[in-house]
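Everything below concerns the one structure shown next.
Only a single protein chain was left out; the remaining protein chains are all shown in position.
A, B and C label the chains in the order they appear, each numbered from 1.
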Amino acid sequence: MKALVYHGPGKKAWEEVPDAAIQEPADVVVRVDTTTICGTDLHILQGDVAAVTEGRILGHEAVGTVTEVGEAVTGFAPGDRVLVPAITKCGRCAYCQRGMPSHCQTVGGIGWIFGHLIDGTQAETVRVPYAETSLYAVPDSVTNEQAIFLADSLPTGYEVGVLAGQVRPGDTVAVVGAGAVGLSAILTTGLWDTNKFRLEKALEFGATDAVEVGPATVAEVIALTDGLGVDVSIEAVGYPETLLTAASLVRPGGSIANIGVHGTPVELPMQDMWIQNVRLTMGLVDTVSIPTLLKMVASGRIPAEKMGTHSFTFDQMDEAYDVFKNAAANSALKVVITPA
Amino acid sequence: MKALVYHGPGKKAWEEVPDAAIQEPADVVVRVDTTTICGTDLHILQGDVAAVTEGRILGHEAVGTVTEVGEAVTGFAPGDRVLVPAITKCGRCAYCQRGMPSHCQTVGGIGWIFGHLIDGTQAETVRVPYAETSLYAVPDSVTNEQAIFLADSLPTGYEVGVLAGQVRPGDTVAVVGAGAVGLSAILTTGLWDTNKFRLEKALEFGATDAVEVGPATVAEVIALTDGLGVDVSIEAVGYPETLLTAASLVRPGGSIANIGVHGTPVELPMQDMWIQNVRLTMGLVDTVSIPTLLKMVASGRIPAEKMGTHSFTFDQMDEAYDVFKNAAANSALKVVITPA
Amino acid sequence: MKALVYHGPGKKAWEEVPDAAIQEPADVVVRVDTTTICGTDLHILQGDVAAVTEGRILGHEAVGTVTEVGEAVTGFAPGDRVLVPAITKCGRCAYCQRGMPSHCQTVGGIGWIFGHLIDGTQAETVRVPYAETSLYAVPDSVTNEQAIFLADSLPTGYEVGVLAGQVRPGDTVAVVGAGAVGLSAILTTGLWDTNKFRLEKALEFGATDAVEVGPATVAEVIALTDGLGVDVSIEAVGYPETLLTAASLVRPGGSIANIGVHGTPVELPMQDMWIQNVRLTMGLVDTVSIPTLLKMVASGRIPAEKMGTHSFTFDQMDEAYDVFKNAAANSALKVVITPA
Partner (left out) sequence: MKALVYHGPGKKAWEEVPDAAIQEPADVVVRVDTTTICGTDLHILQGDVAAVTEGRILGHEAVGTVTEVGEAVTGFAPGDRVLVPAITKCGRCAYCQRGMPSHCQTVGGIGWIFGHLIDGTQAETVRVPYAETSLYAVPDSVTNEQAIFLADSLPTGYEVGVLAGQVRPGDTVAVVGAGAVGLSAILTTGLWDTNKFRLEKALEFGATDAVEVGPATVAEVIALTDGLGVDVSIEAVGYPETLLTAASLVRPGGSIANIGVHGTPVELPMQDMWIQNVRLTMGLVDTVSIPTLLKMVASGRIPAEKMGTHSFTFDQMDEAYDVFKNAAANSALKVVITPA
C-alpha cells in the first residue's frame, strides 16, 4: 500500500510500504476512506516530537472501513464503517476506567499512539490495536466529511476547552485562536449564538495572526464584559503569547482552558496571577465525548462538515500539507483527504 | 397607603394600611413601581403556608424607587431605581458568606420573608430590611417590565433549574412545566435554541395540563434522546405527578432538578430509582445570579419582558389574581402590576 | 462442580452443576477461592428480584484463580489471582467510556449481571465475561480475606456514599446504618477519625435496629452539629424509615447519599424538603475505584479484613446464609466463605 512516511525533520514521502496487518488478537485493520492533517503533524515534521522516529507513518485521524478483525474482536466486522479516533484505549487500566484514556497506561502511558508510537492513518490502511474499546461505529446519518473531525478537533475543543473550562449556561467565553480547535470549542459551546457580537468578535479575534494580538485587543474584550473579564478563556493556539493573552482576559474566579500544544515553556506572570483566584486547565483529549458528538452531528446541532475547507486525494498529500501549513494565507481550516 | 392584605384562607383585600416606614438603621423604604404575582401567593391564599398570618401584606417581587433610607444605609439613596428580590440577606451569616442566602440565618432562617414573615411588595410602598445587601440597582438599559422578572422567576429557573441541574454545553434538557419558572429555565439555558424540535416539544409539553402528561409523552421524550433519557430533567410545577414525570425522563447518570414548590409528600419509586445513578436537587432561589442576569437582559441575551403577558394597575389587583390563578385558560404567564 | 442454585422464593441448594466453561472469546474461568454473601442475595431469595430465574447460581463477589482464558484474552493467564467484582463492564459503550459501567449498555444495560442475569460466584468456578475489562489482579500484599470486600461493599460505600455525597475535608458526616456498606462508607471517609465522638455515635446509631431510630436520635445528631444538621448524610440500609432519617439529618445545602437497595417506594416529604437546597443521590456501584482501594488496603490505610466477622466453608453455605440473614443477632458484618 501507499502511506505518508516520516524520514526525519522536514522530510516525508507518500511511498510504498507493507500493508497494515493484524498483529494481536484485539487488532482490526481499517481501509482509510478519509483522513486529515493535524497541527501536531506539522510539529512532528519539524522534528519537535522526539518519540517519532524515522520510518513512522504519520496521522492520527481517520474514517474508514473495517477489512479484517483479530480473533479477539467481536464488536466489529469487515465492512463496518468506523471512526478511528486520535486516542487508543485499553478500556481496563485505572485511567480508562475513570474515563481518562488520554493517559491509558496500557497502550503507552499516553493514549495518542497513531503516527506517534505506532504507524498512523495517513495511509491506505491502518492497524488499530485495542480496536473494540477504541473504534466507533459511524451512523448512516453522519458523512465521512463530518465524522473525520470527530477524530480529534471537535472532541478536543469540547473536552479540553468547553468541559475542562467548566463553561456553564450564562457564562461569557473568549476563544483565543479560531483555528480548527478553537472553532470546535465555539461550535460545541453552541449556545452562545444569540450573543452574535461576542462570538463574531472571538472569531475575528482568533483569525488574526496571534502575534498581532495586542494590549488594545485585551482591553476591548474586557470592555465587552463587565470590565472584569470573561468567565472562561479558552486558548486554542499553543504559543506563550496566546496563553498569556487568554490569561489576561479572564475575570477573578474564572477559568483558563489551555487546548494548545506547546513547544516551549511559558513564563506565567504568577506575581500578578496568584491573587486572581483563577484555574488553568490543560490536557490531551480523551475522546470519550465522541458518542455525544456523533449524536449532535447526526441531529444537525453541530455542522461539523464546515470545518473542512479544502479537499485533496491521497496522491496530493504534499499539496495538502502545504495548504494546511499555510492555513491563514489559504483561508484553510482543515483539509479532507480521500483516495483518488 | 394601599396594599393587598391577607385575611385568612381565601380572603384578601386591596385596602388602606399605614405607610411603610424605616424601623431599623439598615432599612430602606421603596415606592413600588412594578410588582407581580407568584404561584406561592396563590398557595398562601389557600391557607397552605402556616407562617403567613392574617393582616400580612402579600407579595415578594418588586421594582421601585427608594424614598427613604435608614441611617446605616450608604449604598442607596432616595431616587435610586431598585430591584427588590424575593430573598432578603444579611450578607454576614455563614450561609450568606457561602453564597447561599436562601437560608440566611439572620433574617429568619430562610431568606424569603417578604409577604411571608414581614409585609410584602403588593403595596404602594415596602420596607426593605438589610437593604444594602439585599437590593439591586437597576441599570438604565433594563426596563421595569424586564427587571420585575428578575426578582424571582428568572433566577429561580436559572439557579434551581439550570445550575443545580448542572446543565453543561451539549446536554439534552427536558423541562416539565412551561410556566413562568419553567420558561425561565429554558430562557437561561439559552443555548439549546438550535435544537428547536426538542425545545418546542418541551414548551408544548409544559403548556398542557400537568395531569394530562401520560406514558406516551414520556416514551416520546425518551425516543427523542438516545433511548435512555435526557441528561437533565427540570421539574417546574410542584406536583407529585410532574416530579415523577421529570424523574422518568432522565437517563442513568443524569440530574433531576426540582424547582416546583410542593404541598404534599411525593411517593418516589425508590425501588426503581436507587439503581439509576441519578441526582435529585431541590431548593429555594438564592438570587445571587441577579447581577449576571441583569447583564444578560441589558445585552439583549434574555428577552425577560416576554414573560409579562398581562398588565394591570394596583386597583385591578383582584382581576390580576383572577387572571393569574387561571393562567392556562387565560394564556397568561406572568402579570405586570403598576400604579394607575 | 458444586454451586448454590436458586430454586424460587425461599429455596436454594448447594448442589452439583456443570463446570463453568469458556463461551465467548473474551471469557475467563475463575476458580473461586473466597466468596461472600450480599444483602441483595437475601432479597433475591425472597423472590424480590424478578430477573433472577430458577436455576440461577447466586453471588456476585469473589476472589479466585484464573484456570482458563478465552482466545481474545491477553491480559490474564491461568494461575493469576484475581478479584471478580460485582460489576461486569465491556469498556467500550458510552457508559463505560464515561467511567460509569454500572450502566454498561453491552452486558445488559446494567453492570450487575453475576447471580442476576448470568450464573454467579457462590460456586466452585465461575465464568467471567468481558474479563479483560472486568477482572482486577490482586497484589501479593492484599489477602483474599481483604480483597473479597472490594468486590462490592467497599467500593459501594466509597463511590455511592462518600464520593456521590461529595464529602470534603472538614465536613461532618452521618451514616445511617452501620452494616457492611455503612461501615465501608465510614472506612473510606477515613479521615474523620480524630472526631471519635461523632463516628462512634454513627456506629452505635447504625448498629441499632433501624426501626428503633426515633425523633430523639435525630435531635441528638442535629445537636452534635451546629444545630442545622450534617453536611453529608449517608443512607446505608434501604428502608423508607432510614432514608427519611438520613434526609432529616442534613443541613440546608447539604447532601443525602442513598446507598441502600430499596424494595418499595419512599414517601418523600417534598412539602418540607423542596426549600432545603439539598441534593439526593443514589445509584449502583461502578467499581472503578477498585484500583485506588486496592492500594489503600495494600498500604494499610483501610483494614478491609475487619469486615469479615464469620468464616465458613462451601459445604456450610446454608449456615453462612443463616448467620448473615440474622446479622444483628449474630454480631455479624460479612461472612467469608472458602473451599474446605
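In the analysis below, a residue touches a chain if its C-beta (ideal position, glycine included) is under 8 Å from a C-beta of that chain, and two chains touch if they have at least 3 such contacts.
Please read all numbers here as calculations on a predicted model, not as lab measurements.
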### Query
Which chains here touch the chain that is missing from view?
A, B, C
### Query
Among B:P9, B:G47, B:P78 or B:G99, which one is in touch with the chain left out?
B:G99
### Query
Looking at C:I22, C:L45, C:C93 or C:V167, which residue reaches the missing chain?
C:V167
### Summary
Contacting the left-out chain: of A:L42, A:L117 or A:V261, that is A:V261
### Query
So which of A:G157, A:G238, A:P291 or A:G308 would be touching the chain we can't see?
A:G238
### Query
Mind pulling the subunit A residues that touch the left-out chain?
94-95, 98, 100, 102-103, 110, 164, 226, 238, 240, 243, 252-253, 258, 260-271, 273-284, 286
## Note on the structure
subunit C residues touching the chain left out here are 158, 162-163, 167-170, 188-195, 226, 289, 292-293, 295-296, 299-301
#### Entry: Missing-chain contacts mapped onto subunit B
24-26, 70-75, 89-92, 94, 96-101, 132-134, 288, 291-292
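Basically, only the chains that are shown with their structure count from here on.
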### Inter-chain centre distance, subunit A versus subunit B - centres from mean C-alpha coordinates, in Å
42
### Task
Please list all residues of subunit C that touch 2 or more other chains.
94, 98, 100
